[in-house]
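In what follows, a single structure is set out as structure tokens and then discussed.
With one protein chain withheld, the remaining protein chains of the complex are depicted in position.
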Amino acid sequence: MSELRVKFSGYGGQGVILSAYIVGKATAIYDGKQASMTQAYGPEARGGACSSQLVIDKKAINYPLVDTTDILVALSQAGYDKFLPDLKNKGTLLYDNDLVSVVQDHSKYNALAIPATRLAEELGKRIVANIVMVGFVIAQTKLASRESMLRAIKESVPAKFIDLNLKAFEVGFNYKPSKRRKSGGKK
Amino acid sequence: MASHAKPAGSGTKRIKGKIIILEDRCKGCDFCVEHCPRDVLGISTQFNEKGYHPPEVINEENCTFCGLCERICPDFAIYITTEEEVEEVKPEVKKVYANRNKNLPIVKSTMKGEFFMQGDIACAEGAIAAGCRFFGGYPITPASEIAERMAYRLPMLDGVFIQFEDEIASMASIIGASFAGMKSFTATSGPGISLMTENIGLGMMMEAPCVVVNVQRGSPSTGLPTSWGQSDMMQAKWGSHGDYGSISLCPKSPQEIFDLTIRAFNLAEKYRLPVFIMTDAIVGHMTEKVVIPPVEEIEIFDRKYTNKSTDKYLPYEIGKSMIPDFAKAGDGYRYHTTGLTHDERGYPDMTEQCQKSVVTRLVEKITKNIDDIMMIEEIDIEGADVIVVCYGITARTVIPAIEKAKKKGIKVGYMRLITVWPFPEQRIKELSRKCAGFVVPELNLGQIALEVERCAFPDARTKGVTHAGGGIHDFNDIVKAIEEVAHGKK
Partner (left out) sequence: MAKNKSKAPKNSSQHPMEDFLRMDRMPHIWCPGCGLGTNLTAFTEAIKKAGIDFDKVAVVSGIGCTARVAGYVKVDSYHTTHGRAIPFATGIKLANRDLTTVVISGDGDLFAIGGNHLIHAARRNIDLTVICVNNFIYGMTGGQTAPTTPLKAYSSTAPFKNYEPPFNLVSLVTSSGATYVARWTSLHIRRMTDSIVEAVNNKGFSFIEIVSPCPTVFARKNKKGSGLDLLDHFGKRSVIDHSANPNDIPMDLENPIVCGVFVNKPKPSFWENVQTGIHGEVKKHRDYEKSLSQE
């Protein structure tokens, strides 16, 4: 794997930054890769569109920012609208298809949908939607190993929520996205 | 003191004593004459050497040796002695000082391992690893995480955290804590540094070891609180009024913030001054792997304490090192220090010679030790036609541009200033004889570029790549600048 530029987006309070943190921690500390996380901060992080950026590489990361994106994770319409233009051709888009309802043409992308928030609600806590999404992201992109992820989650969430979060991760990890519409017929 | 013998018994017993007048100290205020309850004193017709009329004893037999004249005299020019007191010699008490002539003891941190850690937090952990146990600060984006981390960590380690009413107080407090023998620091951003500059000058003048972190953001004024900049680089050199040497370290990653914060404390202790960490909002808020080694593997330098006895110690006496030996408050040295220009005793000295020697030393203790202080990283410098001089976050964002220029066949060297101050004047001068010129990208409108230009021989060109902050350079601008310098375009 060479350099991957990942953007997690959503609105403040969805745990977007924690998502990126956990993936970053799993790759940087347990998978022996390099990871660099930066976050859009300030007023943006309070209710509005909020994002967290993660660069993962085998070698040292020089440029830590994410402009053109390899993988976009969208937990809100605003995040989707704002960051989709930066997703590169053939990039991977992972989104919550309940919260992102107005979609554009996805033919250029590898677009994968999951009702993460609904699945989290079924677990009893919508707050773990981010972790459901993270499980989905890991299963679909192999950004980090499953074991490292489980370890990173255990070490990053409050003790009494570890089980819930691990469960959420598994739900997302095992979720099979609905068959994508074959787009454009290229290839 | 030679004080007030109480009227013994019923007051019939006469106390024998003496009124002593130090005529030449007197400034003739008559306080003693007027307030003596027994009219013992009068005004002499004689002049003293300053031209005042001192008091004289006119009714010695009336004196009760009450001591009022001694207490009221604002010039310490009159006092009384009584016979009783001659016997009253108290035995010398041998004093015991715990921790004399070393920094105050601390509880060590045992934290170690590999962490996925934010830059600001790594800064706080670096300070803790360096032995800092005092933080005085005031919240400001993007530096607040440092204060928050210290508020959490210091109580676990018996340290002192205090959030002040402003940055002026914060800076004053860390100098105070430093003189009490505790490693101390504060962290802020541009607007806070502007308030701190007053006492940064005091720290420079008094030579107080401490560390000041500037997580730079877009400036001037309130600027861009949540976004990026490197616009305070000259402020770290010239911010407070007057000449002094500055040490400013520019980390490029959370790991380096950790490492350089330790180094900043070591340099502050060694050279006795406030040392700056000049980071920025990107690095401060960036999360990466940070390795914290076990405490025993971390190299720590503590300030050099005097080994002189209390009567021989002079707080600003200079040996060979240009750095005066330290004594902390409470060790019995009872010394004075001031922000005024001072002599080796720490006493104000308003002479031109003293000013010259103090200010020159404040500058030269840094410039003459540049080899010990300066850290630069060089890649592909030998034979380079163009040298990119960079620091902090920019040292990372320029790499793709350098690679691109290399692909175009240009020999590009990379020079990263880990210490921006003291500035590597000699090295720039040397390199400027051998290359076509320098490209200096920075998130300001040209601060360090001016410094490079100043040091380089005129034949070598210096081209700044400016950026007002709030974003980072367009990669193509840097490539273009490299090409221009390589091809000698004006």
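Order as written gives the chain letters A and B; numbering starts at 1 within each chain.
Here is the rule we go by: contacts are C-beta pairs under 8 Å (C-beta built on N, C-alpha and C of every residue); 3 or more make two chains touch, one makes a residue touch a chain.
Given the structure is predicted, the values throughout are model-derived calculations rather than measurements.
Participant: Tell me the shown chains the invisible chain touches, ordered by label.
Facilitator: Among the chains that are shown, those touched by the missing chain are B.
Participant: One chain is left out of this view; which of B:S170, B:N369 or B:T419 touches it in the full complex?
Facilitator: Considering the complete complex, B:S170 is the one touching the chain left out.
Participant: Where the complex has a chain not shown, which of B:V40, B:A122, B:I140 or B:M182 is the residue touching it?
Facilitator: Answering carefully, the residue with contact to the hidden chain is B:M182.
Participant: What residue numbers in subunit B mark contact with the hidden partner chain?
Facilitator: 1-3, 20, 22, 25, 27-31, 34-35, 50, 52, 68, 70-76, 79, 81, 83, 85-86, 88-90, 92-95, 97, 104, 109-115, 134, 136, 152, 155-156, 160, 162, 164-166, 168-170, 172-182, 184, 198-199, 201-202, 206, 292, 328-340, 347-348
Quick note on the criterion: only the chains that are shown with their structure count from here on.
Participant: Help me check something: in the complex, which residues belonging to subunit B touch subunit A?
Facilitator: Subunit B residues touching subunit A: 114-116, 141-142, 225-227, 281-282, 285-289, 393, 396-397, 399-400, 472.
Participant: Spell out the residues on subunit A that touch subunit B in their complex, using ranges where they run on.
Facilitator: 21, 24-25, 28-29, 34-39, 41-44, 61-65
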